[in-house]
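Below you'll find the structure, written out as structure tokens, and then a few comments.
In this view, the complex is presented without one of its protein chains, the others remaining in place.
Now for chain A:
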Amino acid sequence: MSREGAGRHGRGGRDDDGSRERSMVPKATFRSYYGRPVLKPPVWEWKVPAYLFTGGLSAGSALLAAGADLTRRPELARAGRIGGFGALLVSTYLLVADLGRPERFHHMLRVAKPSSPMSMGTWILVAYGPGSALAAAAELLPAGVRASLPGRLLRMAARPAGLSAALLAPGLASYTAVLLSQTAVPAWHDARRELPFVFTGSAAASGAGLGMLLAPVAEAGPARRLGVVGAAAELVASRLVDRRPGLVTEAYTTGRPHRLRQASEYLTLGGALTALTLARRSRAAAAAGGLALLAGSVLQRFGTFEAGVVSTKDPAYVVKPQRERLAARAEGGG
């Protein structure tokens, strides 16, 4: 990256300052303060991208479970309800553990703040949680309790509870895209129009993947179809991110984020093709396809997350697009 010492004359000749960074960005004549980053890299570690996956998985599963319940597919409903609530429990753990002061997690509940996607997400989770928990509890009732009065009441409540979770699930699946986009992180903010579709597609594909993995082939028809639709949405939106004009796109198309997202693409495509073909007949193939969809979703989240981190560490991603914007404005303004 360009050091200040290279001065104004920079034709790129002295851009190499011997730093260990891979040259993911074309040699450029931008200037910076000793090549140091302008932005702070996110303090979030693996737990946040992991939550992006588990939150999406919970949402996708809840949607599938509600549909399965209404169309009398008991095994698919059971898989979705239990899987969805399990993913929600893991999500809650990840969210609390990622805080710098986990014992203060309840401070999130002090305010409801429309300008903060994290505050909105907290309240979506608070509203989503009880429905998901009730529906899962009804599935997990021991045989002895099922016939008792509390057991019967719980089983009656399971359908409305599952429906309430399903109604909130699309919010849970999509708010995380706004969470990432409403930051100064160039790769996340620039992809703000595409990310919601990447994330909801990924959530549908992962929920469907779990359904294909756990439910018998005869009941898993909707899971296979949702898997195909979700995978298609994820693949198309993700390709649109890769095709965005401008330097920042290179955070997605080079290096480790690129490798993660490319692996995600292969797995998601493979899972979707399996869902269309072999998974209709073979339980083993359905399980394999389901696992591929789940793995594709995980890698998509980590790839997107890491692209953002990369884009904060290199000042080029901040300075160059902003310089170009200023130049364009100066030109436009006369």
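In this text, a contact is a pair of C-beta atoms (placed from the backbone, for glycine too) under 8 Å apart; a residue touches a chain by one contact, two chains touch by 3 or more; residues count from 1.
One rule holds for everything that comes next: contacts and distances are computed from a predicted model.
Per its UniProt record, the hidden chain corresponds to "Formate dehydrogenase iron-sulfur subunit" from the list "Formate dehydrogenase iron-sulfur subunit", "TonB family protein", "NADH-quinone oxidoreductase subunit M" or "Amphi-Trp domain-containing protein".
When you scan A:Glu139, A:Glu219, A:Glu250 or A:Glu265 for touch with the missing chain, the hit is A:Glu219.
Within the full complex, the residue among A:Pro42, A:Gly151 or A:Gly255 touching the omitted chain is A:Pro42. Among A:Val90, A:Ala127, A:Val229 or A:Leu269, only A:Val229 touches the chain left out of the display. Touching the missing chain, out of A:Thr92, A:Gln182 or A:Gln262, is residue A:Gln182.
Even with one chain removed from view, chain A keeps its contact list with that chain: residues 4-11, 13-14, 30-34, 36-40, 42-44, 59, 63-64, 67-68, 70-71, 73, 98-102, 104-105, 107-108, 110-111, 113, 115-119, 122, 166-167, 169-171, 173-175, 177-178, 181-185, 189, 192-193, 196-197, 199-200, 203-204, 218-219, 221-223, 225-226, 229-230, 233, 312, 315, 318-319, 322-323, 325-326.
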